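A single protein chain has been removed from this complex, and every other one stays in its place.
Moving on to chain A:
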């Protein structure tokens, strides 16, 4: 019952976010600020993780394809498929749920605790629109981050394959081009847009409706990370079934 109530409250919050918009002149500045913090601020960790994950996927694939009859190009093929279909959109989103989600929950939660949200409400401002809408718009640029993650992940795979002696560069690149289906990239981008919405809204919900003090802000950040990850994993399953099944 408690969960049903929370789900209902979450969807009411989403509805409220789009009501009574803030002046565009103000909103534009807020959106640019959020793009800087939520997307560009996360690029460093996304690039770092993607590079090494790509490398690890390549090494593990190479170690499991030790049959001399299997061509080395399969290493590139497997790396490409793993990175594009799953690692770049889903794994990166889980990382983002930790980094960006915690930031969103703690910043909104702190505003709640210090009555800054009440101050907005008293002024007659739709605080949900003011605080959450710019985050939703900013995270819609998330597919851009996922595209970079795909590129860097595959680059990491190539570096691991070539410099680790698992496959020659030509074979690896041939594998990258083998049976390429552009729909897989579209599928990854569709997933990442949905994940971006989840990353912007679930932590906002936990921050906005939290009660208590500084300790509860920390607890809310942890809870928000857990629930954002759970929602991403469930949505990932549903979207995969719908789009690829």
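The rule is short, and it goes like this: a contact is a pair of C-beta atoms (placed from the backbone, for glycine too) under 8 Å apart; a residue touches a chain by one contact, two chains touch by 3 or more; residues count from 1.
To be clear about the criterion, contacts and distances are computed from a predicted model.
Asker: From the names "Cobalt transport protein CbiN", "ATP-binding cassette domain-containing protein", "Carbon-monoxide dehydrogenase large subunit" or "Molybdopterin-dependent oxidoreductase", which one matches the UniProt record for the unseen chain?
Answerer: So the chain that does not appear here would be "ATP-binding cassette domain-containing protein", according to UniProt.
Asker: From the listed residues A:94, A:125, A:173 or A:226, report the one that touches the chain absent from this view.
Answerer: Selected residue, touching the omitted chain: A:125.
Asker: Have a look at A:22, A:61 or A:106 and name the one touching the chain we're not showing.
Answerer: A:22
Asker: Give me the chain A residues in contact with the hidden chain, please.
Answerer: Residues of chain A in touch with the missing chain: 20, 22-23, 25-26, 110, 114-116, 118-119, 121-125.
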